[in-house]
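With one protein chain withheld, the remaining protein chains of the complex are depicted in position.
First chain written, first letter: the chains are A and B, and each begins at residue 1.
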Amino acid sequence: MMKKSNSSFKRGIRKLKQHKLAVFSFWTLLILYLSALFAPIIAPYHYETEKRAFSYAPPSKVHFIDSKGKFSRPFIYRRNYQFNEFYKKVYQEDKTKKYPIKLFVKGDSYKFLGVLKTDIHLFGVDDAAYFNLLGTDSRGRDLFSRIVYGGQVSLSIGLVGVFIALIIGVLVGGLSGYFGGKTDTLLMRLAEIIMVIPSFYLMLSLRSVFSYSLSSLQIYFIVVFIMSFIGWPGIARVVRGMAISIRQREFVLASRALGGSHLGIIRKHIIPHTFSYVIVAASISIPGYILGESALSLLGLGIQDPYTSWGNLLSEAMAVSQIQLHPWVLIPGIFIFITVMAFNLLGDGLRDAFDPHAEFIKK
Amino acid sequence: MEKILEVKNLKKYYPVQKGIFSKTSDSVKAVDGVSFSVQSGKTLGLVGESGCGKSTLARAVLRLIEPDLGFIFFKNKDITKLSYKEMKNIRRNFQIIFQDPFGSLDPRFTVFAIISEGLINFSANTKKEVIYEKTVKAVEDVGLSKDILNRYPHEFSGGQRQRISIARALVFSPKLLILDEPVSSLDVSIQAQIINLLINLQKEKGLSYVFIAHDLSVVRHICDQVCVMKSGKIVERGETSQIFANPTNSYTQRLLNSIPQINLHSTS
Partner (left out) sequence: MENILEIKNLSTYFYLENSIVKAVEGISFNLRKGEVLGLVGESGCGKSVTAYSIINLIDKPGKVGKGEVIFDKKDLLKINQNQLRNIRGKDISLIFQEPHAALNPVYTVGFQIAETVKAHNKNIHKKDLKKRVEELLLKVGLSPNKKNSYPHNLSGGEAQRVMIAQSLSCNPKILIADEPTTALDVTVQAKIIKLFKKLQKEENFSLIFITHDLALCSQIADRVAVMYAGQLVELASLAKIIKEPLHPYTQALFGSLPQKERRKERLAAVGGDVPDPDRKPKGCFFGPRCKIKEKDCLDKQPKLEEVKEGHWVRCFKRGDRG
C-alpha cells in the first residue's frame, strides 16, 4: 500500500548504471563478498592449517609449460628449501614431478554455512605439494586462504556496523529533529560529546573497557559495537537536519491534522524521506568501519590469531624488515585498499544518482 | 445561527533571539489578539497580504502550532488546552487544505494511501472494504475517478493534486474546512474549477469554510463574511458586500483599490 515512488527509484538506478566506475566497484564488491561467504570452498586450505616447515614461503609459481616445453594445464612443482649464509630459507622447485591444479579437490574438511559437512574445495593440488597462491605467513599458513577467511570478518564488520549505526542514527536524528526543544538539545549534545573525542582514542579506550582475553565471536561483536558507537552521531546529526526541514513540510502538518500520532508520523513521513541520504551515507562510511577494524586488529586489540581478519593479517607486516624480505605479507593491505576504494566509488555513484538535491533541481 | 468555530483573542508570538546566549530580545507578533467566529454552513474570508499572519492563524486554530494565548471553541467546546490525544477525536471534524498542492502530499505515498491515512489513524480495525469504499467516495466527490488510487502525486497536475488534498480532508465528512490559500498557486482556468468544486461541496454537505486568501476577487466571490488582517491583527470585518462596497479602514480601501480590474480605459 505504501510503496516507494517507483519512478524516482528507477531514474536513480538508471543514473547509477551510467556511472561506470560505480558499476565496476559494485561488481568488485559483489565478488569480494561472495568469496567471503563461500570462503571454505574457495580457500584451498583451512585458515588454521599450518605447515611450519614452509614459513614465509613465497607465492607458488603456476606453470603452463612443462619441462619438455609442451603446453599443459596449469601445474606447480613441489618446493624444497635450503638455508643460505644468513640462515634464511631459500625455496627451490623440485622439477621432477608436476602437481596439476585441479578443480573441486578434496582437502581440509569443514562445515559449509555451519551445516553441510564436506571437504570439497574449489581448487587445489594433491596433498604432497603445498599450493600457496599468495605465499605463506610466519607459521607456514596459506596467505590466500587466510585472506579469503579474513574477508568474512573485515567485510561483514562494515555492513553490520553501519547497519547498527544507521538504526541508532536515524532513530535518534528523527526523534530529535521532529520533537525539537529539550529532546533535541539532550540527544544532540550527547552526539556531540561522542563526536568531539578523536575517534581513534575513543576506539582504544572503549576496547580497554572490555577484557583482553575473549572468544573471537565476543571480540567481533565488541568491535562492531565500538565502531557503531563511534559512527551513529554523524548520521544522527544529518538526519536531524533533514527531519527538521521535513517536519515543516505541509504533508506532515496534514498528517497531524488527520490525527496521526507522533511516532507514526516519524515512521511513515519523516524517516522514509531520509533513505536516499542514508543509503549514500552508508556506502561512504563503510570503509571507515573496515579501516577501524583493521586498525584495532593491527594493534592486536581486535580479532586474535588463529582467527583472521585483514587487519590482523597485516600485523605481520608491522616491521620494515618483514616487508623487505617477504613483501607478500602486504597483500591483505591491497585487499583493504581495493574494498575501501570500491565503496568510495560506489558511494560517489549512489550520491550522484540518488542525491535529493539533484532531484530537486530536476523538478 | 449556530457558531461552529469561535476564536477569542488568539496570540502567537515568535521570539527573536539575538547573540550567542540566545537572549530573547524581541518577538514577532505573527497573530496578535485575533477574534472571529464562523457560522455553520457559511464561509468566512480571512484576507491579507503576505506576512500578515493569516497562515499562522490557520495552523494555530487547528493547533498544528500551539497558540500562546487565547481560546478556540469548536461547537462551544474549548479545545485550546486539550492534549494531543484528546485533540485527535476533534480533528475529524475540521480539516485543513494547504496552498501548495505539491508540498502537501507525501510524494512517496499512493493516492489511496494519502486519502485513507486519516481513516486508518482513527480506526485501525476498520475493515479494508469500508476504508476502500470511503476513499472511493471521497475521490468521486471531488470529481476524480477511482482509477487514480494507485498512482503517485507527481503524476498529477496542480489542480488534480488540490482535488486529492480536498478528498483527503473530506474522507471523515468534516464540518469545517480551513482553506489556506487553496487556489492561489493554481492557474486561472484551474482555479475556477476548484472554486466551483468548493461551492458545490458546501451546498451538498453543508460545510463551513474559513477561506484564507490574498486574492480579493476570489474572496468576494465565495465568502459571506470577511475579516481583513494586517500585521497579526484584524483591522476590519463585516459582510462581504458591505466591505467591498464601503470599506471604512484605510488599509482595506488601499487593498481594494489595488485589485486589478479588467479595465478598458487605463490603456492610454
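We adopt the following convention: contacts are C-beta pairs under 8 Å (C-beta built on N, C-alpha and C of every residue); 3 or more make two chains touch, one makes a residue touch a chain.
All values derive from a computational prediction rather than experimental measurement.
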Neighbouring displayed chains - absent chain, whole complex: B
Among B:29, B:205 or B:221, residue touching the chain not depicted: B:221
Residue touching the undisplayed chain, where the options are B:125, B:145 or B:261: B:261
Residue among B:56, B:104 or B:191 touching the omitted chain: B:191
Touching residues (missing chain, whole complex) on subunit B: 49-50, 157, 159-160, 187-193, 195-196, 199-200, 214-218, 220-222, 240-241, 244, 254-255, 257-264, 266-267
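Throughout what follows, only the chains that are shown with their structure count from here on.
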Distance between the centres, which are taken as Cα means, of subunit B and subunit A, whole angstrom: 53
Subunit A-touching residues of subunit B, taken from the complex the two chains share: 59, 62, 64, 84, 87-89, 91-92, 95-96, 98-100, 103-110, 112-113, 117-118, 121-122, 152, 154, 165, 168
Contact footprint of subunit B on subunit A as seen in their complex: 1-8, 249-251, 253-262, 264, 268-269, 272-273
